[in-house]
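Have a look at the structure below, then the notes.
The complex is shown incomplete by one protein chain, all other protein chains being positioned as in the whole.
Chain IDs A and B follow the sequence of writing; residue 1 opens each chain.
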Amino acid sequence: MEETPTETNFKSEEYFINMGPQHPATHGVLRLLLTIDGEIIKKVEPDLGYIHRSIEKMCERDSYQQIVHLTDRMDYLSSNINNEAVCLTVENALQMEIPERVKVIRTIIGELTRISSHCLWWGVMGMDVGALTTYFYGFRDRELINDIFEETCGARLTMNYNVPGGLMFDIHSNFVRRVKEFIAHFKTKIPEYDRLLTDNVIFHKRTKGVGILTKEDAISFGASGPVGRASGYSCDVRKHHPYSALEKVTFNEALKTEGDTFARYQVRIQEMWESLSIVEQLIDNIPEGEYRIATKAVIKLPKGEFYQRVETARGELGVYVISTGTKSPYRLKFRSPGFSNLSLLSHIAVGGKIGDLVATMATLDLVIPDIDR
Amino acid sequence: MTKALSITKGIHDWLSSIMSENAANFVEMVLIALVYLGIFAIAGLFLVLIERRVAAWFQLRVGPNRVGFQGLLQTMADALKLLSKELTGTEKADKFLYNLAPYFVIVTSLMALAVIPFTQEFQAFDINIGILFLIAISSIGVIGILLGGWSSNNKFALIGAMRSGVQTISYELSVGLSLLTMILITGTLQLSEIIEVQKNGWLIVQGHIPAIIAFMIFMIAGTAETNRAPFDMAEAESELGAGFHTEYSGMKFAYFFLAEFINMFIIAAIATTVFFGGWLSPFGITESIPLLGVFWFLAKTMFLVFLMMWFRWTFPRLRVDQLLTLEWKYLLPLNLMNIVLMALIVWLNLIIKL
Partner (left out) sequence: MTNEALQELIGSWFPNPNIEKTSEAIEGSENEEGSEEKALPQEPINPSLLEFTEEGSQFLNILVGPEHLHALMSQLKSNTETSFDYLFCLSGVDWGAELGVVFHLESTTHRHTIVVKVKTLDRENPTLDTVSNIWATAEFHEREVFDFFGITFTNHPNLKRLFLTDEWEGFPLRKDYTDEINMVIK
């Protein structure tokens, strides 16, 4: 070991600890191999695969309608948006004309999913920095969205509401009323979130200047979603490649330039406001019409390659389909946001304390099935 | 040496009549110890229940309310469950120290209870260095935590134990110094006399500004001493799993758990005694009924316990370096200045006496 004159008599020893796969802060079965010197992190190496189900291989065997169901199991907190991604891929490949009604409902449902995902994230974020109460506040509001979804599509987590060609069912007759109620309710609750956690001085101390990601690194590491936007990198797929009814609505892309944990936190809080505004713009103007257009029982995509990008709650989800003209894709690749966002953890967590690692990981908002696919 | 209520006088006389003086004293001590042990095993469990109910209240939940009336027996049932559970341990743990650690923690917290005056005569042990004894005892508990963390042969436990060691050593200073500030007014370390002084107004009123500062520092440092959020570095479940008691199970775990709650009670009890007049009633409204002292003492203590719970369920956790910064860079200098201020106030006789 290299010895500088100031530390001739003091040798510290690095040691290795195993964070996960069973650890409260890794939110699932992520395993991090940490090399630590005292409390300071020297190296982080993620070890994956604890719940890998090889969804991509299964897709090569399944029909496109079946694939939609598998996507629920990836990022289960933005399941509707995942479903939408596959449906859009199929519809674009077949050049189907999707009714306006479907587009609007899809966007509303997608934004509600984003809010519900951010609610859960907010609760867990607070818990990771030690404020246990946030968890229940986040879940209280997420519950209302889940109730709305349950009424309309029958499921609370893995929705399967989108199908190629439209929606599984039409929206429930209470849908519009309950969404409006939720908007009114949630507008009073985000300020409550701020009072409980955002404005807390300990929280500021814990998050400001922690886990800084520069804009260049964000782009190079393929960061997307709130992680990229907190570094000042405009990467909102909804803005740059709008899909469904997103062309019709106006919203601001939440951008911050600090790139630290607090900026990522603020971007997500801001996104809740933006999503609320999107839902508000659309909820009164759901056009009449078909909720689904008929497709063949066996969907066969034309020969070729198709790529669809959507913005899930975690960032950019890409669906890359290579079709040979049969009922199943020849190769289907999901570019999941969590996978790229995880790869930058070892870059930004080094040099921080164990507590910083946990706070940073919380704002990356990792969902392990999304990474492990 | 043992002051007691008249009922214990009666027992003493009765014991003395059937055996020699020394044997009677010995039996009496054992009896009192057993009574304390019993009361505080139950009080600890009751505190756990209160914590859970308070937490539930903060978190929009109901909390345990099924076992017994309003869940009163819930923690009792939990304790029974823990008693019946297997005691596990790690393979290469230092067995002797591993088993010793929980007793260290629980014994020290029970020892501290001995000097706390619940009411005029309800105090097992009124020594003239009461405050000093409390400070000394409360810092022994950390040895148990360090032993437990070290001997568990688990790195997470070791990190937790080391954090706890660092934290307790640092915050002891603030606990000691803030109490010292108050001793400048009382001029005595004996707890019964500290309360006697407060018959002219609680110390927080007598000492006004420096006393309020000292109280705030004491509450912060006291929360840190008990390893509770926002200073729960030693357990920090999102960072270290369960911290120093990761490898403990069954009743050994319960000892750590119970000790935490009794320590919280002790910190609140010290604050009540030193700042809020202990068992004295406000404005002496129930002075004629000495037994109500217990009520006033517990009411004040429970309010402070509630304050600590409030901290716990609202604040995020500090990081370990911020924790030390807070103590060494802010609380300690503030405390030292506060002592000088208090000395000036006592010297210039600016104390508010009712």
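The rule we apply is simple: contacts are C-beta pairs under 8 Å (C-beta built on N, C-alpha and C of every residue); 3 or more make two chains touch, one makes a residue touch a chain.
Just so you know, these numbers come straight off a predicted model, no measurement behind them.
Between the chain not shown and the residues A:D128, A:E316 or A:D356, the one that touches is A:E316. Only one of the listed residues, A:I219, A:L255, A:I286 or A:V350, touches the absent chain: A:I219.
Touch with the chain omitted from the figure is made, among A:P287, A:G304 or A:G351, by A:G304. Residues of subunit A that touch the chain left out of the display are 48-49, 52, 54, 56-58, 61, 217, 219-222, 224, 233-235, 240, 302-307, 309, 316, 318, 320, 322, 331, 333, 335, 339-340, 342-344, 347, 372.
Assume only the chains that are shown with their structure count from here on.
Listed in rising order, the residues of subunit B touching subunit A in the complex are 55, 58-61, 155-156, 159, 229-230, 232, 236-241, 313-322.
If you check the complex, the residues on subunit A that touch subunit B are 15, 17, 23-25, 39, 126-133, 135-137, 140, 196-197, 200, 202-203, 205-206, 353-356, 358.
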